[in-house]
Each structure stands twice: as C-alpha cells, then as structure tokens.
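What follows is a short report on a single structure.
Below is a slice of the complex: some chains, not all, each in place.
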Amino acid sequence: MLYFRNDYGAGAHPAVLEALCRTNMDLTAGYGTDPCCREAADMIRDLCRCPGAAVHFLVGGTQVNKTAIGAFLRPYEAAISADSGHICVHEAGAVEHNGHKILHLPSSDGRLTPELLESHLAGPFNEHTVSPRLAYISNSTELGTIYDGPGLHALRAACDEKRLLLYCDGARLGSAMEAGGTSFADYGETCDAFTLGGTKNGLLFGEALVIVNPALQPGFRCCMKQQGAMLAKGRLLGVQFSAILKDGLYLKLASHANALARRIAEGLEAMGIPLLAPAESNQVFPILPDGAVERLREHAEFEVERKMDAGRTCIRFVTAWHTREEDTDALVELTGSLIR
Amino acid sequence: MLYFRNDYGAGAHPAVLEALCRTNMDLTAGYGTDPCCREAADMIRDLCRCPGAAVHFLVGGTQVNKTAIGAFLRPYEAAISADSGHICVHEAGAVEHNGHKILHLPSSDGRLTPELLESHLAGPFNEHTVSPRLAYISNSTELGTIYDGPGLHALRAACDEKRLLLYCDGARLGSAMEAGGTSFADYGETCDAFTLGGTKNGLLFGEALVIVNPALQPGFRCCMKQQGAMLAKGRLLGVQFSAILKDGLYLKLASHANALARRIAEGLEAMGIPLLAPAESNQVFPILPDGAVERLREHAEFEVERKMDAGRTCIRFVTAWHTREEDTDALVELTGSLIR
C-alpha cells in the first residue's frame, strides 16, 4: 500500500528517537522546567533572532492553537481566519469552546490576504458585535499554498493598520519555509506569535510556540496548565526539538518532503490531471474522476478533500520526511493508469 | 424628529404599565415562582396548544438565545444560522462565549431554508469538526422577511431529516405571525423551542421561552440562574405577559406596526425607491443615495443597514405599536422630497 494519507503516520526521525533513547533514564524536573527545554528554547530564539521571545513546548496542534488564542484574547475578541483554516474546520470548535468567535473569511486558496481583511473588516464593530483582534494564518495552508516573505510582511502591515495580532500556525512551517524562501527570522519579525510544528516533520509529537510580543507573554504557563496542555515529562519535547533543530535537520526533512510533492505534482500535471491549488509545499490536491478515486484506494492511502462537480473528486496526497522517491513514482504511474 | 430607529424606543403599552402599577405592592415569591408567572405560562401553553411545554420568562433577547442554546447543546455541538442571524452578528459572540460554534449559512434574504441546510450540511462531520445540532431561525428575520406556515413545516421536515433541533428566536414573533398567517400553535408544532418576544411589542422588557421538546426541559432553571438570567422580581415578567396576551392585544399591536410598515413601503416603492428585501413585517429597508441619507438624519431617526454600491446606502425604518400613521406619511413624504 502506498502511504500518502498524511505526514504524521510514522513515528520519529531516527535522530530524534536516538535522543529520546539516550536520555531515557535521566531524572529531571517536570513540566518543561528542565535543561533540555531551556536548550531547545534558546536554539529557537537564536534561529528567530528574538532574544526576548517566550518559547513554550506543547504536544499538539489543536492544543497549541486553542491555548494560545485563548490566552491572547479578551472574552469578546474574535479571531479571523481564512474559511479553510484549521481552527475553522478541523478542531471541533476548540477556539469557540474557549469562548471566542472566529470570523471566517472566504478564501479560494487558503490564504488570508490584506485585501480580504480590508473588505471584510470594514465594520462597524461595536459592543453588539465581536471585536476582531487576531489574524490566524497557517503556513503552509490547509490547501498546501504558502506565504512568502513579501506576503508575510504585507499581512503584518495590514494587521498593524487594523490593530490585529498576527498568529501563524506553523504545523507545517518547515515545509512552508523551504517552499517560500522564508527564514525563522521572518516569523520573529512579522508575527506576534507563531508555532514551529514538530509532529509533521520528524518528531513523535510536539509544537513549539514562540511568543514574540512581550504583552502576550505573562501568565502563559498558567494557561497551559489550565488547558491540560503541560506535559508532565516536558523534557521529551525539549529533547526532540533540540535533536531536530541540530545541523539544519528540520529544514532538510521539510525540503525532502517538498521535493517529492513537487515530483508528484509535475508527474500528474504532465498527464493533464488538474490540481485544486498549486502544489507549493508537501501537499498535492489532484482532481480525479470518481471512479479513478475508488480504484486508487485499493493501492494507496490518501484523504478525500471534497467532491467537485461532474463526477470528479479532489483528493489529497501528502509527502513526509520518510516518503520514498520510488513510492512517489509508483503513485504517479498508478494514478495515470487509472485515468486512461 | 420622526422616530423609526427601532421598536424598543418607548416603554410599555398602557395596559401593561397599568398592570405593573396595579400589582406593584403585592408581595410574592421571587424568581418566577409566583402566581402571575404561572398564569402567563398557562396562557402561552394554551395559545400554543402545548400543554406539556415548559415556559420560562427571561429579560432580553441575547440572554434568552444564549441561555437556551447553551442549555440545549452538548459542548461540541454547533448551531446553524443564516449569516444575518441575530446570534451571528449582533450578540457580541454570546453563543460562542458559551462554548458553541455557529455555522453561518449564506442567505440573501435572512431566511434559513431546507435547500441551504441541504447544501451546507453535506458533511462529513466527525470528531474533528463540530457536530451541527440546532437550526436557529429568527421570525421575522433581521431583514424583515418572514417564515409562513408552509415554510416552517418544510424547515421542520428538513431538520428531522438532518436530526437537528429547530429553535425560533421570536423577538418579533407577533409581527411575523400577523404577516405570515402563522398561529402560536404552528410554533408549538414545528419548533423544539421558541421565544415570544415582549420587548419589541409592548412590554418594558421580557421574552417568553417555550420549550416544547421534553428532552430539553430538565435543568433549565439552573441554566437560567447560572447565566444571570433569572429576574429576582420575576413576577414583573408574568404580569406583563398576562396583560399583553389578554384579549389578543399582542397580535393587535403587531398588526398595527405591520400595517404602518407596509404603508411606508408602498409609499416608497410608489416613488421608485428600491427596497433591500420585501417589507413583509415591521421593518423596511430602503436603498437611498448617500446624500439623501445624510439629509434625512436631520429630521428622522433610523439605523444604517449597510453601504451599497455606487453612492447608495441601505437604511432601516422600524415601526412599532406606538407609531402614528401621520408620522409614517411624513416620513414617506420627507424621503421622497430628498431624492427628487
């Protein structure tokens, strides 16, 4: 079976697993107050060139989004997101469960743009409405598109104008950075807070939250604990992040995944198969006849993105650090054979 | 100044005020456990032909929507509403503050239809998404349109098919009933719960919540108290509702307001002024040149609904039980004079 279902199907990259095994019997303080977490946090602050940033390690993506947005907003303040945003669709209403409305902005490619903010945040906003306060973006987006440097900086300017916080969900940040030519420092410069995803790029689990804006830093560990988002053996997160950030491994793994996704996309496009969105990172969204999708299931694992018109379905192939080139070629060939 | 800003600008209808004065020095138990509330609840059960309904009296519209929806849903369940719905736009995120996402469905006329439910609730819904569970409608809608009997019953059938609760926000239910030919019993028959608005139809304040579905009844008074929605001198609500429901006064007042809105709408349309939506109840939404809107402000009070294209603005005129015919005629004439 060819596995292109997601980028969290396997365990950890060998270097990460080795670090976990090596430190397994160490005895440290809990809850992220150990030296491993301090070391990893320092590495991240250096990479982002944000010596004053607060860095916290959480276990999962929904958890970090929910905890951060809940900590950053007052009760009547709202988050803003492209309507395909992870917090809008795939987190079971976690942000709302914490009390905050999300304003969904219609976006065809998964990106939140200055133009969208301009056209949908004209207001009036007053005490009868929620107060828009935090722009949520995911990079890469749920459609595999990315924000590049100019895009990020333009969005920052738009947020400044509208007095919005900018929060970037970086569950796939490595892939986005490799694809869009952005550096860690770009996020430190443009975002009030952002995450650096580990789960989908070589860790067993773990997302690093970087809170750049000092006004958002106080009390965050209290919020983590209250949300059930503080790992007892917090060290495990520090150990893993240190291992993956060493020697550029984080970006190397992302680069590998991107290259294979591009290989798939090029192969499919060469056969005339349309894609829902440009394959900018490690996700590819081919649109196939329903029958082909059904037959493809017998040989490959993937997700269905959505039903299209006229007997066609858009599906999703995801590559990861462990995807093999020969499997991508087999996938392309197989898909091609089903549409002929 | 001609007052068409809203239908809650004045105090209570004289019959209601008289009842409050007459009973002012009575000494009763608090929190709605008094005989006046029992009497009013019985009247409402009779009108709706729902002998088993639970009837509760709350002070305001946002309060009752928030309390009811919060009581009816489990944490991960969502409400569904037309995107112009009061709970979506005008309640400062109260439903979300209680933990529940609202799925906004795009509706051009303020109505939620079986077709909208069909096209937007195709799913899949699973543990990564919220679970749609309660269809919220307002009757009349925020655009002044209404649900008639067939419309209500069709929606009920669609809700049954999708296993949704149907909740009707009747802040302007009197007006909707008069306009659409629906009876109290229609709501008892089609809705799991609905409100009967007093604030906008002759009371100082007060919304009656009718919970028809027995499964939604237990514990509701606890939810009211917890939400700060239980009036200490609860009797005031029972007294007012008894007074307004006596001798059909509730519907007479609504009928008066509707007739005057129709009079305005006909007057404006006769002069070629377009309306945003058909003036089916007590709200009229004319679209005027921006300059005319500005000059109108000098002589009349009204709300701005939204900016349209090409230098035009849609405004809202609202009539009420106390609106005078001569004022509507003056409004029409004045408006006409400004566009010539």
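Labels for the chains are A and B, by order of writing; each one numbers its residues from 1.
By our rule, contacts are C-beta pairs under 8 Å (C-beta built on N, C-alpha and C of every residue); 3 or more make two chains touch, one makes a residue touch a chain.
From a predicted model like this one, the values you see are computed outputs, not experimental measurements.
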Total identical subunits in the assembly as filed, 2 in place | 4
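To be clear about the criterion, only the chains that are shown with their structure count from here on.
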Going by the contact rule at the top, pick out the subunit B residues touching subunit A in the complex.
-> 75-76, 78, 89-93, 96-102, 104, 122, 127-130, 307
